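Right, one structure below, let's go through it.
Apart from one protein chain that is not included, each protein chain of the complex appears where it belongs.
Our next item is chain A:
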Amino acid sequence: MKKFSLLIIAMMLVLSACGKSGSNNGAGDNSVASAAEQGSGGQENNKTSGNGEEKPVELSFYFPVAVGGPITGFIDKLAADFHQENPAITVKPIYAGSYQDTMTKVVTAVQGGNSPDLAVLLSTELYSLLEMNALEELTPRFSQDYFGGFYEAFMSNTKSGDQVWSVPFQRSTIVMYYNKDMFKAANLDPEKAPANWSELRDFAQKLTVKDSAGKVSQWGLEIPSTGYQYWMLQALSLQTGTNIVSNDGTEVYFNKPEVKEALQFYTDLGRKDKVMPEGVLEWATVPSDFISGKTAMMFHTTGNLSKVKSDAKFDFGVAYLPANKNYGSPTGGGNLYVFKDIPEERKAVAIKFIEFLTQPERVAQWSIDTGYVGTTKAAYDTELLKNYVAGFPQAAVARDQMEYASSELSTYQNGQVTKLFNDNIQSALLGEITPEEALEKSQQQADDILKKYRK
C-alpha cells in the first residue's frame, strides 16, 4: 500500500510537470501553424525570393458564424482571393463555433501564451480583451481617414476613449420586419410601418387575430426576450432618449427614468395590451414565427435579412424601429481584432488583410451575401450595392437608420453585467418583479461589479 501511494505521488509529480509544458504547446493550432511555417519557410522562401517578393507568412484567423447562410464558404473565398493577390500570404480561416465559443477559444489561446493573429469577436468583448491585455492598438496603424470611412455608430464600439482597438466587420442593428399581406388584411397601408410607439401599439392591436374560441392565431408583434433582451431594451431606451452605457465601459444607466419607461412598454405589450405573446420569446424562434405567419411584425437583427428574404413566402417590409421621443437602435455584431502577442510581421500582414476585407466592393458583396449592414459609406456607393438596393430596397433601411444608431452595451466584466441585466429583464417580462425593481436591482448589481474599474 505504501509503495502504491508512493507510486501515485511520483507519477503525479511527473505528470504535473508534463501538464504544464503540455498546456503551453497544446493550446491552439497556432503553434503548429507557426512551426509549419518555420519548417517550410526556407523552401518557399527560395521560391518567392526569386521573384523579389516578401517572406511567406501564414495568418490564423478565428471566426464565428452567427447568422443563417453559408458563411464559412464566403470566408474561405475571401481568404483565397487574398492569397491570389498576395501569393506570399496565406490566411488560414478557423471556424470556431458561435461568438461565445470563438471567444472561449481565443481567450484560452491567449492565456496559454499562444494568441491567434486575427479574430472576429463581438464588438462588446472589447473591455474583456483589454483587461487581459490581449489586443494590439490599431489607432497608429491606420489613417484617420480610414476610420472616418466607417459609420460613426459602428466606430463607437471599437474605441475606448480615443483609442481604436478593432475594425467593424460583420455589423448589425435592430430593424422592424413586417408582413405586408397581413397589413392589407387588417386594412392598414402596407407601405406605412408604425412610426412611433402609439402607432405600434395600435397597429399591433389590429394585427392580433383571435379565432372563434378566443385563442390568438396571429400575434401583432414579437420582440425576442432570450439572449439579447438587453439589446432590445437598449433600443427602446434609445428611442426614449438615453443610452444605457457610458463610452468607457465603467458606467451603466439602467435605472434612468427613460429606461424604466422603455421596460414598462416592453412588458406591457405582452402582459397588458396582449398584442405580443406573454412571457419569454426565444431569440431563434421569433424569425421562424415571422416566416411561418405567426406574427405580423417583429424586432430582429438585420443579420437575418437574407434568411427572411429567401424563406418568406409573402411580401414583407423592413422599417426603422418605431420612435418614442426619437428613432434609435443599438448596433451589434462582430469586429476584427488583432492580437498583441504575435510577431510584428504577422501584425503587418493582419492589417493588410483587414484593409483588403474593408474595401468597398468587398464590404458590399459581404453585405449582400449575409444581410449584415455595409460598414462603410463607400460600400453603398459601389455599383454592386446600388443595384442591389434598387432591386431590394429593404436592404437600405438598416443603413439609413445608422443616423440614429448608438453603441451597444459593452462594459468591463461584460458577460456578467449582461447576464444579470438579462435575468432581471426576463423577471420583469414574466411579471415576477416590477420593471422598476428589475432596473434598480440591475443598477446596484452592475455598480458592485463595475466600481473597481472607476478611477
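Just so it is clear, a residue touches a chain if its C-beta (ideal position, glycine included) is under 8 Å from a C-beta of that chain, and two chains touch if they have at least 3 such contacts; residues count from 1.
FYI, contacts and distances are computed from a predicted model.
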> For the chain omitted from this view, which of "Spore coat protein", "RNA polymerase ECF-subfamily sigma factor", "ABC transporter permease" or "propane 2-monooxygenase" is its UniProt protein name?
Replying inline: "ABC transporter permease"
> If the hidden chain were put back, which of A:E278, A:D341, A:D369 or A:E436 would touch it?
Replying inline: A:E278
>> Which parts of chain A face the unshown chain closely enough to count as touching?
In response: 3-4, 7-8, 11-12, 15-16, 19, 100, 103-104, 107, 128, 131-133, 213, 215, 225-227, 277-282, 285, 288, 292, 294, 413, 415-416, 419, 422-424, 426-427, 429-430, 432
